[in-house]
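Contents: one structure, followed by commentary.
Complex shown without one protein chain; remaining protein chains in place.
Order of writing sets the chain letters: A, B and C. Residues in each chain are counted from 1.
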Amino acid sequence: MDWSDSPEQATFREEVAEFIVERLPGRYQSGSREGGIVQSWQADRKSVDTEARDSAMNWADALAEKGWIAPHWPEEYGGAGLTVMEQFIYNQEMAKAAASPVGGMGVSLLGPTMIVHGSDEQKAEHLPRVLSGEVAWAQGYSEPSAGSDLASLQTRAIRDGDDLVINGQKIWTSGAQYADWLFALVRTEPDAPKHRGISFIVMDIKTPGITVRPIVDMGWQEPFNETFFEDVRVPAANIVGEENRGWYVGMTLLDFERSGISDAIQYERTLTRLIDYGKSEAGAKHYRQDWKILRHEVAERYLEIGVLFNFAFRIVSMQNNGMVPNYEASVNKLFGSETHQRLSRTGTKLFGLYANVWQREGEHAPMNAEFTRDYVGSVPHTIFSGSSEIQRNVIATRGLGLPRG
Amino acid sequence: MDWSDSPEQATFREEVAEFIVERLPGRYQSGSREGGIVQSWQADRKSVDTEARDSAMNWADALAEKGWIAPHWPEEYGGAGLTVMEQFIYNQEMAKAAASPVGGMGVSLLGPTMIVHGSDEQKAEHLPRVLSGEVAWAQGYSEPSAGSDLASLQTRAIRDGDDLVINGQKIWTSGAQYADWLFALVRTEPDAPKHRGISFIVMDIKTPGITVRPIVDMGWQEPFNETFFEDVRVPAANIVGEENRGWYVGMTLLDFERSGISDAIQYERTLTRLIDYGKSEAGAKHYRQDWKILRHEVAERYLEIGVLFNFAFRIVSMQNNGMVPNYEASVNKLFGSETHQRLSRTGTKLFGLYANVWQREGEHAPMNAEFTRDYVGSVPHTIFSGSSEIQRNVIATRGLGLPRG
Amino acid sequence: MDLGLSETQELLKNSARDFLENESPEQLVRDMEEDEAGYSPELWSKMAEQGWQGLLIPEEHGGAGFDFLDLCVLIEEFGRALVPGPFMSTVLGGAVPLMEIGSDEQKAEFLPRIASGDVIFSLALTEPSARFDEEGVECTASVNGNEVTFNGTKLFVPDANVADYLIVAGRTDKGVTLGIVATDQPGVEVTQLQTIARDKQAEVKLNGATGQLLGNDGDGWDALKPVVNHYTVAECAYLVGLAQMDFEISVDYAKERVQFGRPIGSFQAIQHKCADMVTDVDGSRFIMYKAAWSLATDQPDADTQMSVNMAKAWCSEATRRVVAHGQQIHGGIGFTKDYKIQLYFRRQKRAELAFGDADYHRELVAQQLGI
Partner (left out) sequence: MDLGLSETQELLKNSARDFLENESPEQLVRDMEEDEAGYSPELWSKMAEQGWQGLLIPEEHGGAGFDFLDLCVLIEEFGRALVPGPFMSTVLGGAVPLMEIGSDEQKAEFLPRIASGDVIFSLALTEPSARFDEEGVECTASVNGNEVTFNGTKLFVPDANVADYLIVAGRTDKGVTLGIVATDQPGVEVTQLQTIARDKQAEVKLNGATGQLLGNDGDGWDALKPVVNHYTVAECAYLVGLAQMDFEISVDYAKERVQFGRPIGSFQAIQHKCADMVTDVDGSRFIMYKAAWSLATDQPDADTQMSVNMAKAWCSEATRRVVAHGQQIHGGIGFTKDYKIQLYFRRQKRAELAFGDADYHRELVAQQLGI
C-alpha cells in the first residue's frame, strides 16, 4: 500500500510536468480559461481562427517530439511504449494541467484495436496518419434500437464482389463532424447468433452514401451525430480482424491505462474552484445566503471524489501488477458518473436562484453558468458507454458471479 | 379535498375519544408508559400478574359493550358494522391514545375472512369465541422456503377419510405462543398449478402433532415462532371456503380500513417524543453534543411522516368513495416501512455514543433505549408482509401495467 | 376528510386538460422557448375566455370566484402541459396581492382587467441577494401620498419582459412597502436573462420608477407573506403536474422500448424506478394539496405556515428525483433536444428554485419544530 511515487515514477512525473509547463500553448493553459471552458484540440484543428489552428498544430508537434501523441502505443508504431504506470502518470499530469489531449478516438481506440487485430497493410495505411493528425476518427457502434443492447445492431453490410454494401443508421457517433474516417460495427451475417454476425470495419467518412447529421442535445450542444448509410460501398478489405468476429474485435480489452483518473482530477478541480469561488468576493454574491446548510453536502462530494481517486489508483495498480481489471472498471464508471451528477447538482444548489442562469456572460452568471450547464450536461454520463444499470448488472454477474436473470 | 372532519365524523371522533378517556385502563394509558413500551393486551391476557389480567379483561369488556372489539365486522356477527370512515376515525383515536387493540388476528384477519368464506357452522363455532376473547388466533402462511414466493408453500395436507393429515413446517407464525387456534394455508393438491392446490384451513393448536417453537430474533425478542406439523389430523370440514381455492381465500381483499394510519400516528408520536426529549433537561444529556448538524435530517423525517399520513388518508378516501385501492396500498407499506427504518436510524444518530446502549434501565439509557432497539427491531419491517422489493414489483406491474419480467 | 377532487374540480381538470392538449401542444412550448415574448397572446386571450386569469377573482370584479384549491387543480394541468407565459406571475404575483391588500379602487381598476386578460402582472420581489425573506428587500422606496417611488435592482423577475405592471417591494424607513408600477416608464429597465428552463426571467432596474402605493407604508412584508405562501404552493402544483407527466411519458416509454428482446419496463431496475416515481408524484400531490387546503380554508396560521414549507420542501426534491429517473429510463433519446422528456427536466429546476428549494424550506420546517 503506497500512495506515493517511486523515485523513477517521480522522475517521470517531473519530466511530464516540466514538458507541459514549457510546451503547452497559452490557449490551453488553465490561466487562460474562463469558467472551466476547456478548449478542444479536436475543434481547434479545424477552426477558422488562425491562432486556434496554430495552437493545435504546435501542441501536436510538441507531443509528437516525445512520442506522446500516443503514449500507450508500442514504439514500433510510433507510440512512446509507456508502461501502464507511466501512462497513468502522463494522464494524471495532463489532466492536472487540463491540457487538451490530441488525436481523439484514432489515438485512444482505433489505433490500439488495429495494432492488435489489423493486417500489416491496414496498420501501414492508418496508423501513421493518426499520429500525424492527418486523419481524425469517429466511432459508429450504437443504433437507435441498439443502445444498452448493442449486439442487436442492425446496420447491414452485404457482400458484393470485393465490396460490402452498407445500409442502416448509427447514432451517438461523437466527433463525426470533425472526423475523416469512421470505424463501425456492422452486421455481415444476419442469420448467425447476434454476437457472431458482426464485423468491425473502417471507412472514409466521405464515401458516397454516408450522411452525418448533428444531434442537438438538451443543453443546445452538438457533441453527437446520427450517421446514415445508404448503399455505402466499402472494400471488404476494410474489415479489421476476422469477418463476423467484429464484436470481439470491438470489445477487445486494450491493455492501456483505463483508470479514469482524468475524471477524478477534473471533479476535484471543479469542486475546489466551487469552494474557492464562495470564498472570493465576486463569488460570495452568487452563493445563496443560507449556503452553510449545504456544508456537509459539499464535504460529502469531497469524500466521494477521494473514493473515486482510489478506485482509479486501484485499476492502475492492478494493471501494473499484471492483473486485468474485471468488475473494478465498472465500479469506476458507475461511481464516477453518479458522483459527477451529484457534484453538478451540489453546485447548482449552492447558487440558489442563480442556478437558473444559463448564459455564460454577464454579472449574473455564477462561474459562467458552468454548474447549471453541467447539471444538464452530466445527464447522459450515467447512460452512455454502459448505463448505470448495465454497470450494476456487469458487476453482479461478471464480477460477483451472480446468475443472469 | 378536505382534511377536516364532517360534523358527523367529528361527533363520532368525540365519542371514541371520550370513551377511551373514560374506559382505557390505567395500565394502557400513555402516562403510565415508560420509554414507549406499550403493554400488549395479547400478553396481558395470559399474564400471571393479576393486575395485567384484570386490565385486559376490563378493556375487552368496555370495548365489547360498544361492539368495538371488532368495529369492522357486520353487526349480525357481533361487530359494530362501522363504515370505513368510522373505522378509520376509530383506529385513529385508538392509535393517538396508543390504546392496545384487543382480539389480535382473530379479529383482524380470521373473522373477516370467515365472514366472507366460512360456512354457517364455521361462523357459529368460531366468531363468538373470537369476540369473547375465549380463543386467540395465529396465522400460518410462510414456510422456510416459501417467503416472498409464498405460493410455493409445501406443507402437505392429504385426505384420509373425513380428515386431512398435515405434515410440514410453517415459520413466522406470530403470536402462536398466545394462540389457541391457527389458520393456515396448506397444499391439498400437489399436482395442480402452484396457486391452485392450496386450501385455507383452521385447527386447534393443541391438536396432536403440532409443535410451536419460538424464534429468538436478532433483538433477543420472541415475536415469532416456527410451527411444525407431524401427522396432524384435522377434519376436512375445517377447510374454509372451497378446497384448493385457499390461495384466493387467504388473499381476499377484506373490505375494512387498510390505511395504516396507526403506523403514521405511532411514528409521529415517536418523533415528537424524540424532539421533546432533546429539549428536556434529562434528555439533553443524551443528545450528542453536535446534534444540530442533524436538524435537517430530523426535519426530513417529519416531512416523510406528513407524506405517510396523506397516503393513509388517500386509502380511506378511496374506500369511502367505493374505490378499491390497487397499487396505493403497496405505496403505503413501502413508504411506511422505509420511513420507519429511517426514523429509528435518525434517533440513534441523535444519541451518538449513547446509541450503543441496549439496556432499558439506568441513567445511561436514552429514552429507555427505544431507538437503539427499534434500529434492530425495524429491520424486518421492509421484509415481512411483502418485502420492499415485492411492493415495488406490485406497484410497477399491477399498478402501472409494466410487463412482468 | 376526503382527498378526492370535488365535482367542480374534476370538471375544471378535465376541461383544462382537453383545452391545453389542443391549445398548448409541445410545439408551442418549444416555439415559446425561442420566442422573445415567451407566450402566445392568442392563447392568453383564449385562457381568459375560459375564465382562468380570473379564476380566483371575485365575481364582482369580473372573475369566477373559485378558491385557491381550484386554482391549484388548474395549475397542475399547466405543469402537465408546460404552458408557457405569464399566467402564474399575473395571477399569483398580481391578482393575489391586489385581492389581499388592494384598496377598493385598486381592485376595481385592476382585477377586471386581469380577469379579462387585458393586463399582465408580475411580482418584483427578489434582488441580486436572491433572498426570499424580508431582509432581502433592499431596493429603496419613498412614499408621497398615494404614490411610491422605487430605486434599486430586482432580479429573477418572471415575465417582466411582457408585464404591464409590477408589484414592487421596496424599503422605506418604516419597512417594506409595496407599489403597483407600470413598466412603460423610463425608470423601468428590463434586461432578460437566459435560463435553464428557457422561461422569461429578468433583471429589472428601477431608477425613480413610480406607481400607486399598495397597502400602507411599511406594512408590505405582512402583506407579502400570504402572497409568497400562495405563490409557493402554486409552484408546487406546477411541479406536481410536471412530474406526473414526466412519469407517465417514462412509463409509456418503458413499455415500448425494447432491448434484449423485451420491453425495458420488464426489467426490475426500471420497474423499481417507476414505482419510486409514482410514490414521489403521489406524495408530492397530497402534501401540496394539504397546503393549498390550509390556505384556502384559513387554517390556523402556524399549521398553514408549516404545511406550506413542508409542501415546497417535499415537492422540490421529490420531483427532482422523478425527472432524474425520467431521463435515466429514456437513455440516449432523452438527451436529445427533439424528444420531449428534457423539457420537463429543465423546467423542474426553475420551479424547484422558485421561492426556495428543499433545503431552504427544510430549514424553515426545522425552525418551526423548534430544533
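In the analysis below, a contact is a pair of C-beta atoms (placed from the backbone, for glycine too) under 8 Å apart; a residue touches a chain by one contact, two chains touch by 3 or more.
Because the structure is predicted, anything quoted here is derived from the model rather than measured.
Engineer: Would you list the chains present here that the left-out chain is in contact with?
Structural biologist: The undisplayed chain, in the complete complex, is in contact with A, B, C.
Engineer: Consider the whole complex, including the chain that is not shown, and state which of B:Lys96, B:His126, B:Arg314 or B:Arg392 touches that chain.
Structural biologist: B:Arg392
Engineer: Among A:Ala124, A:Val216, A:Leu253 or A:Leu303, which residue is in touch with the absent chain?
Structural biologist: A:Leu303
Engineer: Identify the residue among A:Thr155, A:Ser199, A:Asn238 or A:Gln391 that touches the chain left out of the display.
Structural biologist: Per the contact definition at the top, the residue touching the missing chain is A:Gln391.
Engineer: Which positions on subunit A touch the chain that was left off?
Structural biologist: 1-6, 9, 85, 88, 275, 278-279, 292, 295-296, 298-300, 302-303, 306-307, 310-311, 313-314, 316-318, 320-321, 327-328, 331, 334-335, 389, 391-393, 395-397, 399-405
Engineer: Which subunit B residues would touch the chain omitted from the figure, given the whole complex?
Structural biologist: 142, 144-145, 147-149, 152, 171-172, 215-218, 220, 285, 288-290, 293-294, 341, 348-349, 352-359, 364, 372, 375-376, 379-380, 382-384, 387-389, 392, 405
Engineer: Contact with the hidden chain only, please: which subunit C residues?
Structural biologist: Residue positions of subunit C that touch the missing chain: 267-269, 272.
Just so we're on the same page, only the chains that are shown with their structure count from here on.
Engineer: Using mean CA coordinates as chain centres, what's the subunit A-subunit B distance in Å?
Structural biologist: 54
Engineer: CA centre of subunit A versus CA centre of subunit C: separation in Å?
Structural biologist: From the centre of subunit A to the centre of subunit C is 40 Å.
Engineer: Provide the list of subunit C residues touching at least two other chains, using ranges where the numbers run on.
Structural biologist: 267-268, 270, 359, 363
Engineer: Scan subunit A for residues touching two or more other chains and write them down.
Structural biologist: 293, 405
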